[in-house]
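Omission of a single protein chain aside, the complex is shown with its protein chains in their original locations.
So, chain A:
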Amino acid sequence: MNKPVQIHQAAFIMLQAQLTWTLWYMGILLLVNVARLIFSADGIDTFYNHAFVASNVYMLVIGIITISFMPYFVEMGVTRKSYFYGNAIASICLSILIPVFAYVLTIFEKLILANFKEPTFNIESAADGNFIGDLLQSILITPYVDMEANVLLSLAVFSLNIFVFYLIGWLIGTAFYRLGVIGGILFIAISIVLIAAKDSMQRIAMDLPLFETYAFFAAVPSRVAYILLVVIMFIPLILIRTLTKRAPIKI
C-alpha cells in the first residue's frame, strides 16, 4: 500500500502551485518593465530592480492565501504537520527561485536591449520619524544591494526580504483563519513589529541604509544582528506551527 503523503511530496505539490502563480506574476511584471523601457526615455530600472521591490508585496499576498492549502490537505488525509513543514520548504525554494529568475531574465533583457541603462534606484536614508512612511519604505525600499556590485549578496538579500514577507503573510493568513478578525488584526500588529525588527537587524548586520528610526537598535553588534535576524525569521514559523498544529478545519 502507498505510504501517506510525505512532507517532501506536500512541499512539491505546494511549490508547484505557487510556481504557477509566480510565472504569471513574473510574466506580467516583465511586460510592464518592457513597456516602460519602450515608452520611457531614461531612468528606467532593470527588471531585477523592479522585481526586487514588487516581489515583497507579491510574496506577502501569496503568503496570506497559502493557509488555504491546509483544509485541502486535511481533506485529502494529509496531516497539518506535513502541510506546515511542506509549505516551509516550498516557501524557501520559492524565495530562492524568484531572485534567480529575476536575475536570469534581467541578463536576457540586457542582452536583447544591449543599451543597458544604469540602475537609478537611489537609496537614501529617510529617517524622519514617520512611522507609516517607514513602513511603506520597508516595502518599497527594502534593504537593497545592487546586482552589479555583488551578485551573490544581492540575490541573498533579495531572497531574505521576500522570504520574510512571505512568512509574515502566512502568519497573518493563519491568524485570521484560526483566531478570526480580532486575532488577525492583532497579528498584523505583531507582523509590523517583526518587519521593523528584521529591517533594523539587517541594516546593522549588512550595513545597509534603512530603518534608521529605531536608533535604539544601533547598540546591537553586527554579529549579534545576524543571529537576531535568524531568530526573527523563526518567530513567525513557530507562531504559524503553534496556530496550525491542532487547528480545526471549519466546514
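Just so it is clear, a contact is a pair of C-beta atoms (placed from the backbone, for glycine too) under 8 Å apart; a residue touches a chain by one contact, two chains touch by 3 or more; residues count from 1.
In this section, contacts and distances are computed from a predicted model.
Enquirer: Tell me the UniProt name of the left-out chain, picking from "ABC transporter", "FtsX-like permease family protein", "Dihydropteroate synthase" or "Flagellar transcriptional regulator FlhD".
Expert: "ABC transporter"
Enquirer: Looking at the full complex, which residue from A:A11, A:V78 or A:I98 touches the chain that isn't shown here?
Expert: Hidden-chain contact among the options goes to A:V78.
Enquirer: Touching the hidden chain in the full complex, which residues of chain A are there? Just list them.
Expert: 1-2, 4-5, 9, 13, 68, 74-82, 246, 248-249, 251
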